[in-house]
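Excluded from the complex is one protein chain; the other protein chains are retained at their positions.
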Amino acid sequence: MSATRYTYLGPEGTFTEAALRTLPEAAARELVPMVSVPATLDAVRNGEAAAALVPIENSVEGGVTTTVDELAKGEPLMIYREVVLPIAFALLVRPGTALTDIKTVTGHPVAQPQVRNWLSAHLPDALWESAASNADGARLVQEGRFDAAFAGEFAAATYGLVPLVSEIHDAANAETRFVLVGRPARPAAPTGADKTSVVIWLGDDHPGALLELLQEFAVRGVNLMRIESRPTGRGIGNYCFSVDAEGHITDRRVGEALMGLKRICPQVRFLGSYPRAGVAPADVRTLRPGTSDEAFMAAADWLARSQDGRF
Amino acid sequence: MSATRYTYLGPEGTFTEAALRTLPEAAARELVPMVSVPATLDAVRNGEAAAALVPIENSVEGGVTTTVDELAKGEPLMIYREVVLPIAFALLVRPGTALTDIKTVTGHPVAQPQVRNWLSAHLPDALWESAASNADGARLVQEGRFDAAFAGEFAAATYGLVPLVSEIHDAANAETRFVLVGRPARPAAPTGADKTSVVIWLGDDHPGALLELLQEFAVRGVNLMRIESRPTGRGIGNYCFSVDAEGHITDRRVGEALMGLKRICPQVRFLGSYPRAGVAPADVRTLRPGTSDEAFMAAADWLARSQDGRF
Amino acid sequence: MSATRYTYLGPEGTFTEAALRTLPEAAARELVPMVSVPATLDAVRNGEAAAALVPIENSVEGGVTTTVDELAKGEPLMIYREVVLPIAFALLVRPGTALTDIKTVTGHPVAQPQVRNWLSAHLPDALWESAASNADGARLVQEGRFDAAFAGEFAAATYGLVPLVSEIHDAANAETRFVLVGRPARPAAPTGADKTSVVIWLGDDHPGALLELLQEFAVRGVNLMRIESRPTGRGIGNYCFSVDAEGHITDRRVGEALMGLKRICPQVRFLGSYPRAGVAPADVRTLRPGTSDEAFMAAADWLARSQDGRF
Partner (left out) sequence: MSATRYTYLGPEGTFTEAALRTLPEAAARELVPMVSVPATLDAVRNGEAAAALVPIENSVEGGVTTTVDELAKGEPLMIYREVVLPIAFALLVRPGTALTDIKTVTGHPVAQPQVRNWLSAHLPDALWESAASNADGARLVQEGRFDAAFAGEFAAATYGLVPLVSEIHDAANAETRFVLVGRPARPAAPTGADKTSVVIWLGDDHPGALLELLQEFAVRGVNLMRIESRPTGRGIGNYCFSVDAEGHITDRRVGEALMGLKRICPQVRFLGSYPRAGVAPADVRTLRPGTSDEAFMAAADWLARSQDGRF
C-alpha cells in the first residue's frame, strides 16, 4: 500500500482531478488517474492507494450510478470527505481555431445535455460525437479528430489547447459532488455540520417498506438530504436505497435511526460520516426539539432511574 | 409503615375486596378497607400500608377516573400487579324476602347500567336509589332502608343477607380490572407476558402531538393495549394520556419507546411494569420482526463496529 | 312532539340550566329539567322535546361519560350547538348562617375536587356528603339537612338561599362544555369556525388501528381537538373513540377524512358539525397548505382532466 497515493477518475484534466486538487492534503500526494470508477476504487481496495476521489452525483444528470453501485457492493469502503464543484464547460480548440471553423465537437455524454442549448444557439450545424471523458475529448481535439471539445477550462494546458468560450452551462447551479473514499476506519469526529451515508436494502415484496425506512429517520428527527433508488440485480422491482442523512453516526439520533434500520431491513451498509462541503455548523438546520444528544442522554438517565424505581 | 398491611377500596364486601383476596400474598396481610380511592392510595404514600388495591378500569363504564387521575398526580406510586375479576351481581335481600316483595333497590351508580335490563324485565316497578358502594347498599338493606341491593354474592354473609338471584349482568364479559399499587421500587423481573403503564402529557396546542406519541410506540413495534385521555386541569383541550403497552420496561423496544416519549413530551410518568393477568407468555402476540432484545443488541453491536470502522 | 320544549339536565338551578339560558333561542322555549342525562336525551328521541342541553366535558373531571356513551349508542342524535361555561361555585346558605356555623356541606360529587382546597383552607372541619346534583344540594340546605351547599350562585334564589362566598374554584380555568342535541337533520351551514364530532369504533385486536385512525385525519390536515376513549362493552381492551375535529363536514378535507374512517373502521357515527363556542373565524388556526376547499377542487379538476388525457 502506498499511503501517499490517491487515485481519481481520469484521465488528467477531468473535473474529478480539479475537485481533488481543491483538497489541501492532495498537494502532498501522488495523484494517479484511473480509467474507470471501479478501477479507481479497486486501487484502494487492493492497497495500491490510500484514497480515491470519484464523482457521485451531478445536479443535472443525477446519481453517478457506477459509483453508487460500487460503494454498495463488494469489499466495503468508506467516505471521508466530499467536494462540490460548480460545473462550467469551456469550448477547447487548437490555437487558431475560430468559432466558424468548428464542424465537429466532442465531450463526455454527460456534458451534452449541459451544453445542448448553447450548441443550438451558437453552433447549430456542428456534429456531436461522444468521447469517453471530457479530457479524452480534449485529447481527440489535440490529435485533430475533432474541431472542438467541451471540457473544464483547466484541461486546456494539458492538451495544448485554448479555451475559445468559457463558462458554458445550460443549467444554472450545475454542480458535481465528489467523494473521497478509503478503506473502513473510524470516521472523523463530528464537526457540527456532518452528513452520514448509508445503503439500505428493503425486504422483498413488502409494500410500505420504504415508508417504514423513512419513519425510522423521521421519528428521531433525522433529515434526509438525498435518497436514490438502485436495483439490487435480483429482477425488476427489487431496490436498495442510497441515502444521505444530516448528522454524524456518533450523534445519538443518527445512531438510533441506523440501529432501527439495521433491525428491520435485511441489510444496511454504513458508508461513512463526514463534514458537509461548504456548510458551516451555524448553517445547519435547527434540530427538532428532543433530538439533541443532551435530550437523548437525559432520557436514558430517566429510563435507568425508572427501571430502578427511583424518581 | 406497616409491611403487613394492604388497603383496599372498601367497605368490606366490595368487588375490590374479592379481587384482593384472589392474590396469594393477601392471606398473610392485614386487609384494611378505606372510604375512597384517594384515601386508599394515601395510606401507601404515608407509609401506613405496604400496598393498596384499587379498581382502574371497568369493561362497561370505562376507566375509573379517580384512580387514573390519582396515579397521574401527587406523590409517585407504582403498579406491581393487576387482577381482572368478572363482574356478576347478586340481588341480596333479607332472609324471607320474595321477588314480589321488592319495591326499592339500591347499589353503586356504576352497577345500575349493568343491571338495567334485568331490572326492567324482572322488577319493572322497583324504585332505584344509588348507594355509595355496592357493599354500602347491602348495609342499607340490612338496616331495612331498601328491600334489595345489587352487590357481589360474597357480600351477603357480611351483612346477614341472602342472594335471591345470582349471576346478574346485562353485558356479557363484564369485568373489572384492579391494580395493586405500592411506593416506587424496582419492578419485578419480566415474565414474558408483561404490561407497562405510563402517563404522558402532550405539549400545548400542537396538532399531531398524539400521532407522534403513538408513532414512538409503533416504530419500535410496541403494541398499545389501552389509551385513555384525561384532562390536565388546565382548561378544555389540554389532555394527558394514560397508556398500557405490551412488554416490560427492561425490554429494549419498550425502553427505547419510553425514552422517545420522554424526549418529545413535556412530562412522562412511569407507572410500572407487571405481569398481565390471565395471560401466559405463550399467549402473547408474536413480536414484529426486528423488535426482540436480540435484534436490538445485534443492532447496537453493529453500530459500535460501524462507529469504529470495523465491518 | 313539542317544537317549543327544550329539556336539560336538572334540577332547576344547575349549571346546565345556566348554560341553556345563555342561548338566545332558549328565551322562546319551555325549559324542562330532567332527572338524568338519558332521560334528558330520550325526551328528544321520543319527540317530547325539540332539543336537549347536556354537559359533555369538564376541564377538571374530563368527559361526562354518560353523555358521551348516550350519544354513541341507541337512536342517533346530533349536536347543533355547544356552550362553554366557566365554572365557579358559590357557598349557598340559609339567610343568617355565618361561616363559623357550618358543620356540614354538600354538593355534586364532581364539585368536590373543584372546591377541596378551598374547603381545607376555610372549613377544615366541615363534613362533606354528596348530593345528586349541585341544585339538589341547595334544596337539601333549604330543607335544613345540611348547613351549606356548593352550587352556582344563580341557584340561590330558586331555593331561598344566599351566597355566603362566591367565585370558589380550586383550578383556574375550570369550565364545562355543554351540547345542544336534537334529532338528526342537515347541519347548519359552516361559519368558518366549526367543529365536527364523531364516534369511531376500532376493529378488534388490531394493534396500530388507533394510529391509522389518526392518520386519516392527519393526511388531510384536519386537526383533532378532543379524543376520548370509551369501552364498547365487549370486554376490557375494546374501545371506541369520541372525537372532535376542527372544521365542518362540508369542508372537503373533513369529508374525505370521514370517508377514510368509514372505509377502514367497522363503525363511524357522525354526531354533527356546529360552530365552535367563543371562537371567531379569524381565530381559527391557519389551514395547512393544500387542504382548503379550493385546493381540493383544483385537484379534482386536475384528476378529471388527467383521466381524459387532457393536460
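As written, the chains take the letters A, B and C, and residue 1 is the first residue of each chain.
The rule is simple: a contact is a pair of C-beta atoms (placed from the backbone, for glycine too) under 8 Å apart; a residue touches a chain by one contact, two chains touch by 3 or more.
Computed from a predicted structure; not experimentally measured.
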item	value
For the chain not depicted, the shown chains it touches	A, C
Hidden partner chain, touching residue among C:23, C:39, C:126 or C:295	C:295
Absent chain, residues of chain C that touch it	76, 78, 184-187, 215-216, 219-220, 249-250, 255-256, 258-260, 262-264, 268, 270, 289-291, 295-296, 298-300, 302-303, 306-311
Contact footprint on chain A, counting only the chain that is left out	57-63, 65, 84, 130, 132, 171-173, 175, 177, 207-208, 210-211, 214-215, 218, 223-231, 233-239, 285
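Quick note on the criterion: only the chains that are shown with their structure count from here on.
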item	value
Copy pair chain A, chain B: interface residue numbering same or different (half cut)	same
Mean-CA-position distance for chain C and chain A (Å)	59
Chain centre separation (chain B, chain C; CA means) in Å	26
Where chain B touches two or more other chains, by residue	215
